[in-house]
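So the structure is just underneath, and the comments pick up after that.
Only one protein chain is missing from this complex, and each of the others stays in its spot.
A and B label the chains in the order they appear, each numbered from 1.
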Amino acid sequence: MSEKLLEVRGLKTYFYTLKGVVKAVDGVDFELNKGESLGIAGESGCGKSTLAFSIIRLVPAPGRIVDGQISFMGKNVLDLSEEDFRRNVRWKGISMIFQGAMNALNPVYTIGDQISEIMIIHRNYTKKEALEEAKKLLEMVGIDPRRVKSYPHELSGGMKQRVVIAMALALRPPLVIADEPTTALDVVVQAQIMNLLKKLKNELGISIILISHDLSLIAEIADKVAIMYGGKIAELGLSEHIYLNPKHPYTQGLLGSIPRLKGEIRDLTWIPGVPPDLSNPPPGCRFAPRCKYASEKCNREPPVIEIERGHYVACWLYA
Amino acid sequence: MPGAGTVIARRGLILLFSFILIIVIISAIIEGSGYSKDIYDALVRESVNAEIMALRRGNPNVTDSFIREYRENLTIYYRKMYGLIDEQGREIPPYVRMWNLVKRALTLDLGKTDKVEVANVVPTIAPASVFEIIATVLPRTIIVVTVGELIVVIIALLLAPRIAYRHGTLVDRLVVAYAAIFTAIPIWWLAMIFIQIFGYQLGLFPTSLRGVATVLNKFWDNPLLNFIEVLKYITLPITVFVIWSLGSWLYGLRAMLLRVVREDYVTVAKAKGLPEKDITRKYVLRVSLAPVLTNVILALASSLGGMIITESVFDWPGMGTLYYNAITAADSQTIMGLFVVYVGVYLIARFILEILYIIIDPRVRVK
Partner (left out) sequence: MSVPPGSNPKTQKSIKIVQSLKPIFGEIWRMTPGKVAIVLLVFLIAMSIVAVTIIPADFITKWESPTYWEDNPVVAPPCWVSSFGYKVPATLQAYTSEPNQVLFEGNALTAEQAFNYNLDVDKLPQDIYIKVNAPLLCYKNQYGEEVRVTPELRVVVERPDGIVFEAWHVTLRYAENITCGSLLTYKTGKESFNLASLINEMLTKYNITVPEDIIGYNKSHTSTVSAILRTTIRSELENRYLTTPSVFVTPDRVSVTLRSTEQNSTLSSFKITLSELLAALKSDNVDTFSRRVVLENLNNAVNNITVLLSSIQLATYSDFVDDLTNARNSLDQAIKWSMDPDARVPGDLRTRMQDAREKLNKYIETITSTTELIYPVVTFKPLQGDYKVTVNLVYSGLPTKPEQVNMRIGFIVKGGCYGILGTAAKGIDIASVILYGTPIALLIGLVAAVASVMIGVVAGIVSGYYGGLVDEAIQRTVDILSNIPFLPLMIIIGSIAQKSFTGEARSLYIILLYLVILIIFSWGGLAITVRAMTLSIKEEPYVEAARALGASNTRIIFRHIFPQVMMYATAALVFRVPDAILTEAGLSVLGLRHGWPTWGSLLADARAEYRYDIWWWIIPPGLMLSLTSLTFVLLGLAIERIVEPRLRTL
């Protein structure tokens, strides 16, 4: 049995806004083994990014982690002091590729500076050594190493994204969280980036948490898939479980709405209705207002059922 | 750095052109509106009448015809003196007078003023050199407005990053409320209230600050003692200035920094595990340097012009008061001199900024 890398238990992250408490992540459990990759999918606003931010403890104000625990390599990272966490876990342990990476680079420093400062801070490299390392990293993600002296505005969107990935891999961390690494890129570049990630995952043996609302992207890379809905995990399982044997009505709907390029065109089962307002979610199953199987029971919190080994569903249908 | 020199030269030329154009516009307003002519005509009449009265008093037997002739000659003399007619006695049209004004302004020849109201600000005896008047009055504005502005800028620069990080917290809300309230309050009214409370009710400070001129004019006789004396005068206006403008500075800087603090690259920097002070320095302050510097430099440059209304409320003998007295005395020479200073300083500041941008911002460098 392989080693456990990350374990999230009962995580709750709420935003305290003037309009009320937004329960963006409301009791999420999952675990991830070393070298394993997890895909997280769900509609916009279901709390995917918030979950990612919670793991690296960067929930933006007015948000706060209110409950739960996150164990990384056996340690509960929520118990660490800010300074401890910064020194030992950030980037060394968990690095992240952010959603909307177009803006992830500081416009007034060269990309070389921005990659090498990571090594200078965490590895105590000299400036020179760090720059050498940065060149290697750039080469690894397929960018001309002489570009270290370039400023971000001198790069194309795809190049910037590669720089961001190079940055995420600078310390070869055991876990990389990639939050929509390819949105806003055109299809060709998207494919290149995904291939790069796949290659790096295989070569370096790192775990990746890939967040996307696009299930077909996740299918390319993930060993496990979590489907989020309204701040909770609706269904969690191995890729084959989810793609071949989806149980949760929401997952079924989602898979139905992936337009396929190959194969016959199934009719797109569009899920009617709108995602729940997380500051005032429906009681019980949050999917109930949109679920065609909804019944009386669904007004109570659905239990999490292990339908087959490692395949969990939160739905009354299987209780 | 391709073409940085050309960029600077081009911007410099544009600013120089603005300077000339503005001077022409102002001259046109002063001369073309007949504003100074009306006042000069009145002055000529007054001076002539005064001399004739004196003549009559000293010599009761003069004949009417003599007086008529005398009046004519005097009128011509004074009209020449005020530049209303030329040597041949021909009326000088407004555009010529305007052109003369422009020419002197552009050659930085500020000339002399013969207005008592203007000379009184120093105080000195008219006629006096406009350049010397400005040179005496400018430091008075600097020790209050520019120093006040500097204090505000320093406080705001120290506090704003902390507030921007606490976006949405109580402190932040208080700062926004403070800024809103003090942008709404006119500073000259705040000045009146402060004079009422600290001058009249508590008797801590003088209620009229005109006296500072005397102290400053003999400042070097006994610098230490006079410095303390000057403190007594400047405390109230500086306090008013700082309290009033701190709010909008904090709000403005906070907004500038917030825009940066919320940028993705700051979050990335945090995730990268950079220490907080590195983030503040390299990712927040360094990035917002350009807009912050713009604001600071332009504010300091404008502060040299003084605060016309507030100085008049405090009776502070600075640039604002000088300007106002020049206006009431229709002293186009001094008005023009002050505009040369206002616009000149401002445009020089903008030119310096253009150069700084090229140094600071890699994005400007290539363009």
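To be clear about the criterion, a contact is a pair of C-beta atoms (placed from the backbone, for glycine too) under 8 Å apart; a residue touches a chain by one contact, two chains touch by 3 or more.
As the structure is a computational prediction, the values presented were derived from the model and not from experiment.
Of the candidate positions B:S33, B:N49 or B:N73, contact with the hidden chain is made by B:S33. For the chain missing from the display, the contacting residue among B:I22, B:V212, B:A269 or B:I297 is B:I22, taking the whole complex into account. Contact with the undisplayed chain is limited, among B:L55, B:I92 or B:V176, to B:V176. In the full complex, chain B touches the omitted chain through residues 14, 18-19, 21-22, 25-26, 29-30, 33, 35, 38, 167-168, 172-173, 176-177, 180-181, 183-186, 188-189, 192-193, 195-196, 199-200, 207-208, 255, 258-259, 262, 302, 305, 308-309, 312-313, 323-324, 327-328, 335, 338-339, 342-343, 346-347, 350.
The criterion applied here is as follows: only the chains that are shown with their structure count from here on.
In this assembly, the C-alpha centroid of chain A lies 56 Å from the C-alpha centroid of chain B.
The residues of chain A lying in touch with chain B in their complex are 56, 58, 60-62, 86-87, 89-92, 95-96, 98, 100-101, 103-109, 117-118, 121-122, 151, 153-154, 164, 167. On the side of chain B, the complex with chain A involves touching residues 167-169, 263-265, 267-275, 278, 282-283, 286-287, 289, 360-363, 366.
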